[in-house]
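Take a look at this one; I'll ask things after.
Only a single protein chain was left out; the remaining protein chains are all shown in position.
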Amino acid sequence: MIEVRDLRVRYGTRVVADVPVLDVGEGECVAIVGESGSGKSTTLLSLLGLTPDAEISGQIRVCGLDVRTAPPRRLREIRGARAALVMQSPQAALSPATRLGVLMRRALRLHGREATEQIMSEAMEAVLLDPALLRRYPHEVSGGQAQRFAIALAIALGAEVILADEPTSALDVTVQAEVVGVLRRLRAERGLALLLVSHDLALVSTIADRVLVMKDGVVVESGAAAEVLAAPSHPYTRELLEALP
Amino acid sequence: MTMLRAERVTLGYGKRPVVHDVSLDITEGGVGLIGESGSGKTTLARAFLGLLTPMSGNIWYGDKTLKKADLRAFRKDVQPVFQAEALDPRMRIGSSIAEALPRGDRARVRELLEQVGLDPDLAARRPHQLSGGQRQRVVIARALAVGPGLLILDEPTSALDVTVQAKILDLLAGLDTERLLITHNLAVVERLCRTSHVLFAGRIVESGPTKDLLAKPAHPYTKALRDAVPKLGGAPPEARGRTEAVPAATGCPYRLRCPIAVPECEQAPALRDAGGGRQVACHRAGDVT
Amino acid sequence: MARYLARRLGQALLVVAGVVMLTFAVMRLVPGDPAVAFAGPKATPEQLAAARERFGLDDPIPLQFVNYVRDLFTGDWGTSLRTRQPVRDDLYLAFPASLELVGAALVIAVLIGIPIGVLAARYKTKFPDFGVRFTSMLAVSVPVFWLALAMQLVFAGHLGWFPIAGEYDSSLDSTSPLTLWTNITIVDALITGNWPIFTSTLEHLVLPALVVAAYPTGMIAQMARAALIEESGQDHARLERALGFGETSILTRFALRPALSPVLSLIALVFAYSIVNGFLVEAVFNWPGLGRYAAESIKSLDTPAIAGVTLLVALVYTTANLIVDLLQGVVDPRARAR
Partner (left out) sequence: MTAAETAAGGRLRRTLPRIPDRFAAFGAALIVIVVVASILAPWIAPYPDEPNPLELLRPPSAAHWFGTDQVGRDVLTRILYGGRTSLFIAVAVLAVSAVAGVTLGVVAGYAGGWVRDVIMRVTDVFLAFPALLLSLALAVVLQPSVNTVVLAIAATWWPWYTRLSASVAASIATRGYVDAARCLGVPAPLIILRHVLPNSLTPVLVQLSLDAGGVILTAAALSYLGLGAQEPTAEWGLMVQQGQTLFTTNWWVVTFPGLAILVTAFAFNVIGEGLRNALDPRSGGARQERAKPTSAGAAATMSTRVVK
C-alpha cells in the first residue's frame, strides 16, 4: 500500500524528516509517534505530495504510484480515491461556504463516481453520522462530526488507505474515542489501511500494529507496537512512556 | 488557608448564562474542576479571579463577597496561571514578571526564575524565543511573585508535549500554595487535586474525593470521561454514535447522550449527597456499573 | 440574521441622524450671511429682513435645527441660493447622472477587478501576478483629475474616438426625445428602446466611467487576490488538494465564495469614494451630475445645496453599507449565523 525508502524532507538547508523505511501493508495500521517538531506530520503530508515548498529525496510509492516522479494528473487520481487524508483541525479542513453534501458530490464526480443519495448516505452511516448532516455547513456541525465526515469522504471514494494527521488531538476525550472507534471498525469491516500520526502513545497502543518513534526529524525506533511499547530499546521511547501520567 | 467560595453562582456573557447555579468551595489539597470544551469551566475560573461578575449568586472571599472585599489583598492572595497567550509577546519575560512586583526589583525576578527551574539570564529574552515549557514556567513565576495563597490554573499543561508536561506537574506539585485546577485531563487532576468536581454544560454533575470519583464514578458522564481516555495497551475504544448530541436544555443536560437515560431524566436531578463526601446529580446514580 | 440586520438598521439610522446634525453644524459655520446670498448684495434692508424671516435665520439655533429636520422629512431640503430652485429638485436632476457614471464605473471595476484578481492568485509569484499587482497599484495611485484630463486629451481630443464632454448629443432631444422612468438616461433609453440616445450616452459614458473605474478596479483586484491567496492557504485547501482537486478548481469552486465577502465589503466602501471621485471627473467631462452641482454650489457658498448634496451622499453610503451587509449573508454562510 505504502512503501517509503530513504525519505528525506528538506526546507532550505534543514532536514525536517529523515525516514529510512516506512511500509503500510493492506489493512495494516502503522503509527508515527513523536512530540511537536519531530517531523511526523511533514512525513505524512509528503507521502501525498502536499509539501510543495520542500525538497524531497528518496523513494515514495503510494498505491503502486511513485509520488515523486508521477505526473500531477496521475497523482491527483490517487489522492482521495486510493489514499485519503484526515487532518488535525476538523472544521478548518472544510471549505466554510460549501455544504458537506456538495463537497462529497463534487469529490465523487471528480473521480468519475456516481454521486447518488444512496451512496452518500451509506458513507455517512458507515461513520455513524445522520445523512441529514449533508445539508449543513461546516460551522453547523461539531468537531467530532466534521472529523467523521472527512472519514466518510474517504469511504465514499473507496480509499484503501487513510493518512490521519493527529485526527483527534483537537477533540474532547469522549469525542476522540468516537472517532478512533469508527476508524477501528472500518479497518475491521473493510480492511482499510491506516497511517496514524499522533503524540498520544496510549491512543496508539490501542490501535496500531506497528510503530515508528520520531524525534527531531529522525526515526529513533520502529517495530511491532506490542514490542516497542512493552520493551522499548531507545531511551527517548522510554522517556515518552514514563512521562505518561 | 485562602477562603474562596462560590455560592449558587450563575455566569454568562451578555444575557446568555453559561454556568448555572454552581456552588463550590476551594478546600485543602487542591480542587479539580473537570470538564470538556464548552462546559463553562474557564468562565467559572474567571469569576473566581474577579474578572467576571456573576449574573446571580456570589463569590465569597473570606467573609465578604468579591464586590465588597478588599481587592488589593485579594489580588495578592489569588493569582492565575493561564495556558495560551499568557505572556505579552513584545515584553521581555523579566519585565513581565517585574510587572507583579512593586518596584520591579531585578534580584527578586532572578530569584523567581530560579524557583521555577529557569536560568535567570533568560530574563532578557522574549516569549517567542522560549519553548512552550519555559514559557509556562515564566507564567508560574509571575503568579508566585506576589506570594499568593491560591493559584487558579486553567489548562496549565495541555498545550505542552508529554515529557515537558510531566516536569511542569512536578513543579506545580512542589508549590505550597492551594490550587483550583481547571482541565479536561483526568490524570493531571488525579496527580494534583484531592477533591474534584465534574462540570457538564455549565452544571456540576458530580463531586467528591478525586481517587473515589475516578475509581467508582457515580455519574454516567464521569464514567464516560474516564473510559474514553486510552490506557497504554488497553482495549480499543468503542464507537456508540451518541457522543455528539447537544446538551439538553431541560431536565438532566446529559440525558440525550446518556446510555442509561430513562423518562424520569426529563426532570433535572438535584445535586444530592451520596455519602463519603460524594455528591451526584443523577436519578440513576446507583446503577452506574 | 434578522436580529443582526435590525441592529444594523438601528445603527444606520443613528449614523444618518449624526450626519444630519454634522451637516447642520457645518452649514452654520459657513461664513457669509445666507440672506445676503439669497436676496443679493444690493438688496434693501426690508428684502434682507424678509429673506431672514423666510429662512427663519433669527430663531434660536435648536429651533432652527428642529425646523430643519422637519423640513427634511417633508422633502423640503431648502431652496438653492444659486438656482433659486428647491434643492430637492436640483438633486433629483443631478443625482441620477452621478449614479449612472459611478454605477458604470463599478460595473467595470467588478467585471475587470475580480477576474484579474483570480488570475493573479492562480499564478501567484509568476508573471500574471506581478502584472496585475503592478497595474492595480498604478490604478490606485493615479490622480483622478489628471487621468481625466489626459484621457480626454488623447482619446477625445487627438484620436477623436469618443465625444469630449456631455452626457449625450443634445440635438437628439428634438429628434428622438427620451421618456423618463428612472431619470437615469442610459437606463431609460434602454427601457424605452430609444437607441439613438442609448448609443450616444454610451459613447459619452466610456471615458469618464473608465477614469472613475480606475481606483475601484485596482482596489477590487488587490482585495480579490489577497483574499483568494489567504483562503487558498487555509487548511481546507489542503484537504481539497488531498481529494484530488486541482489548484484552479480549488480557487474557483471552494476559495472564491468565502473570499468574496471581504471583496463585497470593499465594494461598498469604494462606491462611496467613487461618488466623490466622480465629482472631479464630472468637472472635466462636463457631466451633469452631483459633482458639477456641488462644485458650483461651493464656489457660490450655496449652503442649502451643499447640505443637500452632503446628506444625499451620506444616505447613499449608509444604504450601500446596509445592502452589503445583507449580501454578506448570501455569500458567506458564517455571516448568516452571526
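By letter and in written order, the chains are A, B and C; residue numbering begins at 1 in each of them.
Just so it is clear, a contact is a pair of C-beta atoms (placed from the backbone, for glycine too) under 8 Å apart; a residue touches a chain by one contact, two chains touch by 3 or more.
Note that this is a predicted model, so its numbers are computed, not measured.
Only one of B:Leu24, B:Leu160 or B:Cys258 touches the chain withheld from this view, namely B:Leu160.
From the options C:Leu93, C:Val140 or C:Leu326, the residue with contact to the unseen chain in the full assembly is C:Val140.
Note that of C:Tyr68, C:Phe198, C:Phe245 or C:Phe279, the residue touching the chain absent from this view is C:Phe279.
Of the candidate positions B:Gln79, B:Asn185 or B:Gln279, contact with the hidden chain is made by B:Gln79.
Residues of chain B in touch with the missing chain: 46, 49-51, 71-72, 75, 78-80, 82-91, 96, 99-100, 128, 132, 139, 142, 146, 159-162. Hidden from this view is one chain, which touches chain C at 11, 14-16, 18-19, 22-23, 26, 29-31, 130, 133-134, 137-138, 140-147, 149-150, 153, 157, 215, 219, 222-223, 226-227, 230-231, 234, 258-259, 261-262, 265-266, 269-270, 272-273, 275-276, 279-280, 284, 294-295, 298, 301, 306, 309-310, 313-314, 317-318, 321, 332, 334.
Just so we're on the same page, only the chains that are shown with their structure count from here on.
Between the contact lists of chain A and chain B, the overlap is empty.
If you average the CA atoms of chain A and of chain B, the two centres end up 32 Å from each other. Spacing of chain B relative to chain C, judged by their CA centroids, is 55 angstrom.
Spacing of chain A relative to chain C, judged by their CA centroids, is 52 angstrom. Multi-chain contact residues, meaning those touching two or more other chains, do not occur anywhere in chain C.
Contact residues of chain A toward chain B in the complex are 35-36, 128, 142, 144-145, 172-182, 184-185, 199-203, 205-207, 226, 229-230, 239-245. Residue ranges on chain B touching chain A, taken from their complex, read 36-37, 132, 161-163, 165-166, 169, 184-185, 187-188, 190-191, 224-225, 227-241, 243-244. Those residues of chain C lying in contact with chain A across their complex are 234-236, 238-246, 253-255, 257-258, 331-334, 337.
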